[in-house]
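Of the protein chains in this complex, all but one are displayed in their positions.
Letters A, B and C mark the chains in the order given here, with residues in each chain numbered from 1 onward.
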Amino acid sequence: MTVNVGVIGVGMIGKDHIRRLTTVLAGAAVVAVTDVNLDEAKKVADGIGATVYSTGQELIVDDAVDAVLVTSWGPTHEEYVLAAIAAGKPVFCEKPLATSQEACLRIIDAEVAFGRRLVQVGYMRRYDRSYRALKAVVDSGEIGAPLIMHCTHRNPSVPSHYTKDMAITDTAVHEIDMVRWMFGEEIVGTTVLFPRKSKNGGELQDPLILLLEMEGGAIIDVEVSVNIRYGYDIRGEVVGEDGTAALGESSPVTIRKNNQFSGRVPEDWRERFIAAYDVEFQEWIDGVRDGGTYGPSSWDGYAAAVVSDAAVESIKGGARTSVKMGEKPDLYK
Amino acid sequence: MTVNVGVIGVGMIGKDHIRRLTTVLAGAAVVAVTDVNLDEAKKVADGIGATVYSTGQELIVDDAVDAVLVTSWGPTHEEYVLAAIAAGKPVFCEKPLATSQEACLRIIDAEVAFGRRLVQVGYMRRYDRSYRALKAVVDSGEIGAPLIMHCTHRNPSVPSHYTKDMAITDTAVHEIDMVRWMFGEEIVGTTVLFPRKSKNGGELQDPLILLLEMEGGAIIDVEVSVNIRYGYDIRGEVVGEDGTAALGESSPVTIRKNNQFSGRVPEDWRERFIAAYDVEFQEWIDGVRDGGTYGPSSWDGYAAAVVSDAAVESIKGGARTSVKMGEKPDLYK
Amino acid sequence: MTVNVGVIGVGMIGKDHIRRLTTVLAGAAVVAVTDVNLDEAKKVADGIGATVYSTGQELIVDDAVDAVLVTSWGPTHEEYVLAAIAAGKPVFCEKPLATSQEACLRIIDAEVAFGRRLVQVGYMRRYDRSYRALKAVVDSGEIGAPLIMHCTHRNPSVPSHYTKDMAITDTAVHEIDMVRWMFGEEIVGTTVLFPRKSKNGGELQDPLILLLEMEGGAIIDVEVSVNIRYGYDIRGEVVGEDGTAALGESSPVTIRKNNQFSGRVPEDWRERFIAAYDVEFQEWIDGVRDGGTYGPSSWDGYAAAVVSDAAVESIKGGARTSVKMGEKPDLYK
Partner (left out) sequence: MTVNVGVIGVGMIGKDHIRRLTTVLAGAAVVAVTDVNLDEAKKVADGIGATVYSTGQELIVDDAVDAVLVTSWGPTHEEYVLAAIAAGKPVFCEKPLATSQEACLRIIDAEVAFGRRLVQVGYMRRYDRSYRALKAVVDSGEIGAPLIMHCTHRNPSVPSHYTKDMAITDTAVHEIDMVRWMFGEEIVGTTVLFPRKSKNGGELQDPLILLLEMEGGAIIDVEVSVNIRYGYDIRGEVVGEDGTAALGESSPVTIRKNNQFSGRVPEDWRERFIAAYDVEFQEWIDGVRDGGTYGPSSWDGYAAAVVSDAAVESIKGGARTSVKMGEKPDLYK
């Protein structure tokens, strides 16, 4: 009953997921590995007793591989996901699903043609305990219909290769997926506001405020601050008609010292979301074993791409951008 | 050394301030009272041993009156404030200073001509312990330069005469004054966003989000929700370059019951700001006695009017409105 | 309608209350002053236009004095309070009421003989917003019958003249009065536990844990730590049959910096209880003006003395000590 996974791409994230699949979670084994850097792939494979393949395509079609994990460079995602669909194998693709709307649509077409969901995209917030509890409160009707959501996405710093657009495509894209899931509806418009720049951000427009309009009229504001030094701080409050619900502040310890009581803000996304990644993969493994795939779909990957494109357009144009999305195939309803 | 105050207008707010001046604070006496409803004025005067005047003008010029408190209907504020200036007497005017920018400018002109500050406008948030502590943190530089401020202004409900514009002129006007004071600079632009309407708000556009742009580039977002049922909830978080500071959540008691730990949200503005009103008036009395007036000025009253007008325009037009303010006289620098 | 107060003792606390009565609260004037140090008394009197008296006895009997405030050295309290009773004047006596149980009983006898309450003792926690809210929750029955109360009384440091017994007589005596009021019943037994000593406390037994047994069987534990450096921290949680209620943690601001979110712990008792002192004296003034005295009574002062004596005995003997209290006169029921 073990799910045998083949991993394409053994960079930092690939290695972390391999560690997860082999030493943390139940029911999976990593039996096959490949990477554009074959030496690195060999090293990783040796450590866990897996087979090395020269290419992702070979790995995908091998009968020893039950399911595929794509953690390679973004521009290569499309071909591996399409190959996995062609082979009829479940595939977990780290975000982004593909680097263009068109590529996402090709994946959707292939999956629809196959007739059954095989693809899951790595939006892990849906697996976070706090976000799940927040959604449960919203769905329960306890705070009335949701009208607004306030979000903050703060990073202590970003690497030097971080570009202007990445505030959307790399950072706010998590909120883009999250609110679609939280509200159960699509985003129809984006606007970006440009506050005074932080000295910590150099040439970047940092922070910025992303406004998202939901199909049903709710408005989401997302503060994106990626050089705020003090910690990795993800917050969200849904404002309903009769009350509000927010992600809790969950420090393991409260310290009283120096005229303060204080709790901990996580240092980085690993500290904040490590448990969510574990849940995400355990549910994926369990789903694959039981014959299904239930997490964020190709459609979710496509929708994130379309909204991100609109928001990037908003950055450039400085105005509201309408989100133009295709028709959603029945497979994803 | 007692400051003898004459009160114009003994409606709900006038009565509350008379109670404050006579039974809570040190150093003041209410010696004169008038109201458009003279019978009511007489009743109030009898209770505290004050003299009744037929008109505000008579009250203002009487030598027994050291300082004037204007708590009458908004459209009458201008004439009483001008009369107080003409009489050379300190005057505390509840917001708004006057009902038009032009009227505010006439007051400014008169005060400038008089050559010394006499007028204080009733923006009491500047006297709230939490807002003061927040401003102290911002001014200390501890969180770096302020770039964004997130505000929420929530009311459980509003009376039936509450109109669309009052979301700005009655509600968000408090944040308009507060952020000018918090950031020490003017507001240069306003935009209003319209989320899906709450069922609790009837015909009103409720909630709405007001965006304010500061001179120095900071952006303020203000959620205005005036029928949110659950309580009166005023929050604010200043986002700086290196950290953030927010109004604390100050419940007197934490209760653990029914699988919850919980604290209290105030029921209404009285519960939330009663201490701030006390401080506001104590400082005004002390200032009058010592020969000065230090609180929110005519200029602050004017600026609030100009920004409110722009925001109301934003509601109507649905677009960004530039705030066009006159030159600030030296008296207010 | 102004209450004219005569103040006996113008040390640090006397001066602070004079400031309060003259510049903070409504309805009072300080018209008479005396002190063992007459020069100091003159200086204070000059500043506020009051008369200086050579002795407390002279001050008390002067017709210009409506009510007496005793803030002199503890051992002198008894004679001044007795003189005020003899003069039939309301008297506010800072804690302790007197320095022995017998002295307290003499005051009670005098007051009972006079036939009406005149004495109020300065236990100000009963006027603190949080303690009042806590008592309201307990009294409401919301958490069921109270069974336990956990208290902490932490000081950053104590002066060099602070002795072993003062952990009870100066520090925990506040909790002793507070729990009698909170539970509405007497304390019947005391025990003191001696944890490992703090290096910060030198020769003192610091911290210690005081256990109090209530008439009805509830147990109170009080941690007394008077050199804990980090701040002045007063906490309390009442454990009921169905839930608990605790003093809230009320920081004006929450700061997010250096991987922490943090709020403020007060620096000292002034910061923590300044508002409670204001309420205490406003209610006393209002009561005196309206002909009554309602706060902590001579009986409360006596009971605190009896329990403190038992607890000091527990420190010496290291064992449980029974609290032996006299019969409560009807005047205090």
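Just so it is clear, a contact is a pair of C-beta atoms (placed from the backbone, for glycine too) under 8 Å apart; a residue touches a chain by one contact, two chains touch by 3 or more.
These figures come from a predicted structure and were not determined experimentally.
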{"item": "Candidates C:T71, C:N155 or C:S225 - the one touching the absent chain", "value": "C:S225"}
{"item": "Among B:A86, B:A145, B:V265 or B:V279, the residue in touch with the chain that has been omitted", "value": "B:V265"}
{"item": "Interface with the undisplayed chain - residues on chain A", "value": "21-27, 129-130, 132-134, 137, 142-143, 242-258, 263-264, 275, 282, 286"}
{"item": "In chain B, positions touching the absent partner", "value": "230-231, 233, 249, 251, 256-267"}
{"item": "Residues of chain C (touch criterion as defined above) contacting the omitted chain", "value": "144-145, 147-148, 150, 193-200, 207, 209, 211, 214, 216-219, 221, 223, 225, 227-230, 239, 241-244"}
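We take it that only the chains that are shown with their structure count from here on.
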{"item": "Chains contacting each of chain B and chain C, listed by label", "value": "A"}
{"item": "Centre-to-centre distance between chain C and chain A (centres being mean Cα positions), rounded to whole Å", "value": "58"}
{"item": "Shared interface positions of chain C, touching two or more other chains", "value": "249, 251, 256-258, 263-264"}
